[in-house]
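Before I ask anything, here is the structure I am working with.
Here the complex is missing a single protein chain, while all its other protein chains stay put.
== chain A ==
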């Protein structure tokens, strides 16, 4: 599209500004081309309002069959009836209490974007379109039930451990506190890591595609413990780019998080136990 724009200079310049653009929080968003831009952050049921200015390139008029702004895929607002614009013209817009239950998500195989799209419809010349991404994040209260995860696992006569994570649901800036007890150790362990893995599944049924990424690899233990040792866990989540857990978003995709406890022995064999945790986004203030 860029080269087309380059070939045919746009007839006008469209700018989209939000009404509280200066005070609203901006968050980084990675675009398809890999660049990160700062975009405004919204949450569900907020009003999305602002102004759209259309400024024709000097001395030219823009003839159009109507101008509209859409919150992509959802709501359309007609901004103008067909006509001509000779000079800068500004249209206010507002989408009130928009339901945006899903958060912006940038995954491996799936992206969930929120976009404002301004279209100046024209006849033969083709429409002029401008997009504005914004990010939606929804905050929830802390879960009322948040049990710890406690589990005993092992390989018979070889390795028995019991691990404990203090919660099963963590917010994005949370700290995982826990302990690993070694009940039986007959292998020579070299070290032990705690990994945070994200499992993104897209599609459904036979077409389900699953992509797993390791977002964090955190060494918990160095060396070989003996029976009776307990190793503390304290993993701060803030340094990692995590999102809340998404379950079956719009029947399109799910994002789940797992804690993977990995023990590596001296022959580099890996013993692991994966355990799902639920991630959630805690209100900024709380």
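One rule holds for everything that comes next: contacts are C-beta pairs under 8 Å (C-beta built on N, C-alpha and C of every residue); 3 or more make two chains touch, one makes a residue touch a chain; residues count from 1.
What we mean here is this: contacts and distances are computed from a predicted model.
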{"item": "Protein name as given in UniProt for the chain not displayed, \"Vacuolar protein sorting-associated protein 35\", \"Tax1-binding protein 3\", \"dolichyl-phosphate-mannose--protein mannosyltransferase\" or \"ATP synthase subunit a\"", "value": "\"Vacuolar protein sorting-associated protein 35\""}
{"item": "Identified contact with the non-displayed chain, of A:39, A:220 or A:242", "value": "A:220"}
{"item": "Absent chain, residues of chain A that touch it", "value": "189, 191, 216-226, 229-232, 234, 236, 238-239"}
